[in-house]
Structure formats: structure tokens, C-alpha cells
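Our next item is subunit A:
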Amino acid sequence: MDTALLIEKFSLVIIVFLISLGIAAYSTYFERKLAAWIQDRIGPDRAGPFGLLQPIADGVKMFMKEDFIPKNSDKWLFIIGPGISMFTALITSTIIPWGPPIEIFGRQISLQIADFNIGVLFIFGVVSIGVYGIMIGGWASNNKYSLFGAIRASSQMISYELAMGISLITIILLTGSLSLTDIVKSQHGMNWNIFYQPVCFLIFFICSLAETNRAPFDLAECESELVGGYHTEYSSMKLGLFLFAEYVSMFISSALMAILFFGGYNFPGMDYFDGNTLAILGVLAFFTKTFLFIFVFMWIRWTIPRFRFDQLMHLGWKTLIPAAIINMLITAIVIAFNKGWF
Partner candidate 1 sequence: MNAISNEQVLNRLNEFFAADIRTSDEPYGLLTLEVNPSKAYEMIDWLKNDSVLQCSFLTNIAAVHYPTDTNREIAVVYQLHSWRNNFRLRLKAFLPIANPSISSIVEIYNGANWMERETFDFYGVNFTGHPNLCRILNEDSMDYFPMRKEFHLEDETREDKDDRYFGRF
Partner candidate 2 sequence: MEAKEHYKANELTDLSKDTIDGEIATINFGPTHPSTHGIFQNVLQVDGEKIVSAEQTVGYIHRAFEKLAERRPYNQITPITDRLNYCSSPINNIGWEMTVEKLIGAEIPKRVQYMRVIIMELARIADHLICDSVIGVDAGALTSFFYPFTEREKIYELYEEICGARLTTNIGRIGGFERDFNETFHTKLKSFLKTFPPAFEEFNSMLERNRIFMDRTKGAGPISAERALNYSFTGPNLRAAGVDYDVRVAQPYSSYEDFDFNIPVGVNGDTYDRFMVRQEEIRQSMRIIQQAYSNLPEGPYKADLPEFFLPPKAEVYNQMEALIYHFKIIMGETHIPAGEVYHAVEGGNGELGYYLISDGGRNPYRLQFRRPCFIYYQAYPEMIKGMTISDAVLTLSSMNVIAGELDA
């Protein structure tokens, strides 16, 4: 194996890992600030300038807090739960194409840890493991609120994954590939999928909200009903992992939306640039889009009320899945017409 490739990939892994964590940490800060602004407040401003050290303070505090395991809980599962959540949230970042290839020391480096040719399937595979973290954690806590949260989370994820998957088939039909790299490449310039598939985007967006357990689908942990939901019994860094995983997966979902529908690192007028300039601008474009989605996620959370559990199921099974299927059929027919199959 090529040592240079190993080093390259290893440093990329570290960088992506750190960036994901950093963005997740600062998402918490940004969420608090945004919530405050929406609510006519100013938000955290004591820890460091403008409260910028707030996430670090939170992290340190959680690290130093007493870590205990309830007596009647299943000890190992209790520990594994948050681990799975965090692991699955982070592992998705491996196949995200962060930008166009960059050239360092004469090497062409692709800004993607691994380019699977089944990237989309990989994401679905990993995300569906993610629910186990919540489920195991909630079940192991031996607390009824946790159990309710876990059950809600798992049934919600299963239902919404279906609609999400079906809606994505249209994108795969359009591109003709399961690889994220190909999907991004096919959206060169302003040739973004959103212009062809707005309905599909809407479905995907709603499902992402549900998949990441964000409002208005935050039933698994809704404070007013289930106290803390699946993490009621968790304290210290285990709780931190759960909370972190939520933000990481929000980041990844936003990145996915940028890739699938908004052209990833493509931006209008990209043909005028090449080489490393293009790479840097591409990365910037990608992150701008991602942050925009993170902002929308938060904006929604602080605006609208949440669903009731049965209404959530109702929306998932009776509205989103049929809509996704119809959308898929129409797209398939249109594509077939264009290719002259009929």
C-alpha cells in the first residue's frame, strides 16, 4: 500500500473528524444564540467574547461531572448506547465529498475520505444503525420515559427512512449512479437537482428533520412530555455524546442536502477557476450551503410546534411515502420518455 496515500487519508480522517466535531460543538453555540435572537434575547455572552467559549465550558463541565450508571440499568448497553449514536453520526462523514480535488505537493488529493460507488446506500445503512444507539440507550436506562423515547425514536426513524429512501430514488434516476461523487459531478455549475426535483427535496428535507430528531419531530426527547426522553437517565459525557451526536447528524444531514440537491461544492461560475482556487472556493461554497441548512434546521425548531406521535406517523405513512412514490413514478416516466424508451 502506498504510504503517501495512507498519510493522506489518515490526515483527512483526522481533519474531517475534527471539523465535524468542531462544527457540532459550535452548532450548539449557534443554536443558543439563534434561539436567543429569535426570542429577542442576546444569548450566552459571559464565557469568553460574545460567549464564544460556551461550548468548551459545556464540554469541560460534562467531562468533569460525576458519571454514574443507574443501579437497575443494563450496564454495558447503557454505555454502548451513546457510543453507537456518536459513531454512526460521525461515520457518515467519510463519504461526503467536501470539495473538488486539491493539489498539495504535486499530489492530487480528493477531498473525500472514501468514494464508495454505493454511497447513498451506505448512508442509509449507517443511519439506520444510528437508531440503535437511541434505542439501546433508552432501553438500558430502565426508565419509562426513556423507554417511551426509545420506542418513539425507533418507530419514527423506520417510518421516515422509507419515505426518504423512495424520494432519493428519483435523484439516483436522474444521475444514474449511487456514488455521491457522481451525483455532485452531475450538478456542475448551476445544474442543481433542486430545480428538477423540488418535491423530492421537500420530502427529503422533512425526513431529515425526522431522522435527526429535530423539531417538529423531536418526539423522542420532547421535554414537556418525556422529561428527557431517551437520555433521561444519562449524565456527564454520555449525555454529551447523545447531544453531540444530534448536532453531528444535523451537520451531516445538511451536508447531504447540499450535495444531493444544491450541487455540493458546485457553484455558478466555477468554470472560470481551476486548480486549488477552485478547490478552496468549492469547499467554501459547500460549507456555505451546509451552514444555510443548519440555520434553517434551527430556525424551524424555534418557530413551530411539534407533532403528536400518531400525527407524525400519519404524515410519514399517508402523506410522505405516497408523495415520494408518485414523484418517483413521474420522474421515471419522464426520464423514460426523454430517452425514448416508449
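The criterion applied here is as follows: a residue touches a chain if its C-beta (ideal position, glycine included) is under 8 Å from a C-beta of that chain, and two chains touch if they have at least 3 such contacts; residues count from 1.
The candidates were selected such that all candidates are chains of the complex that A comes from, given by their letters.
These figures come from a predicted structure and were not determined experimentally.
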{"item": "Subunit A: touching candidate in this complex (1 or 2)", "value": "2"}
{"item": "For the subunit A and candidate 2 complex, residues of the former touching the latter", "value": "35, 38-41, 144-145, 148, 215-216, 218, 222-227, 302-311, 313-314"}
